[in-house]
Structure formats: structure tokens, C-alpha cells
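Following: one structure in C-alpha cells, then a few remarks.
All protein chains but one are shown in place.
Showing chain A:
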Amino acid sequence: VPDAALRCRYVLCEVVSEDPRCRQCIEDRAVGLAVRDAIGRVHGDFGLACCSISFTVKYLNAYTGTVLLRCRKDSYRLLCSALPFVRQLESRNQRYPCFLNTLHVGGTIRTCQKFLIEYNRRQLLMLLQSCTNEEERRCVQKSLLSCSLTEEQCLSGNEDDDDDGTDTD
């Protein structure tokens, strides 16, 4: 269990873009660079250096556009206030406009995972309501009934250094 000085915050956000080709830019290096660039613009050298301690992209899912960022507890406000200033993702010389929607800020990966499962369940319910044919309806219903948090599911490998059980302030 890390002591108070090493506690981190995990920011869960989703990448929203009108251009479907933006999905191919959702990779850890591109997203990390875009977020760092935004922090540098909004909070300057000091903010960039503060947030870069223990900053990393912990998890991302290109299909749903979900991104999980980690930063120090002292600088999560700098990070969260800079996220609306991310305007585009760039990867392999391709750039596409997008924006980041902050979904949840948690103290551990586990709380973010629990939130994400509930959030995805609600998104699937909304999709179910907008289904146009029976085939789609059956697929979505099947996915809905199968989502749950089991012990085998792990977002990105080891949680041993991150799980301290505290929640957000």
C-alpha cells in the first residue's frame, strides 16, 4: 500500500471524434503526447513538469475510445483542467480532430474499472433502444447479460503497486 506521498489518480476519459479514421490514432504514444502537449500549453513548463511525474497511459481501447490516464494526486487538477484543450490526435503523420470527455476520476484502477463496466452497460442499454432490427437487438442483449466484474478480468496486468483502496477526495 503506497503511502500518502505516492498516491495516484486515475482519470478515465473517452475520445470522441466525428471522423471514424481517428480510431487508428488511439494508441498510447499518440494520446500521451497529445495530453502532454495540452498541459504544456495550458499550464506551462511548471504544469508540464508537475504532471509528468508518474504520468502514463495505463489502458486504452481503440474500439470504444476509452483511455485511462494516471498521474500524481497533487497534480490531477492540472491534468483534468487541460484535457478539454486536446484538439487532435496525431499518429504516423496523420492527424484527426477529436475531443476528450472525462468520465471518471478514481484513486485506483479497480474503481475506474467498476465504473467503466457500469458505464458500458448503460451505453449498451441506450444502443439497445436505438436498434433497428432483431439481429442487432439479440447481439446487444447477449453482450448486456454477459458483462460483470470477475476476478480473472484485469485491465492491464499487475495492480500490486497501485491498489491502495482509497477513493477520490
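Here are a few things to note about the model shown:
Here is the rule we use: a residue touches a chain if its C-beta (ideal position, glycine included) is under 8 Å from a C-beta of that chain, and two chains touch if they have at least 3 such contacts; residues count from 1.
Following the convention adopted for this analysis, contacts and distances are computed from a predicted model.
Hidden chain, UniProt protein name from the list "Ribonuclease P/MRP subunit p14", "WD repeat-containing protein 75", "FAD-dependent oxidoreductase domain-containing protein 2" or "Ribosome biogenesis protein NOP53": "Ribonuclease P/MRP subunit p14". Residues of chain A in contact with the chain left out of this view: 39-47, 81.
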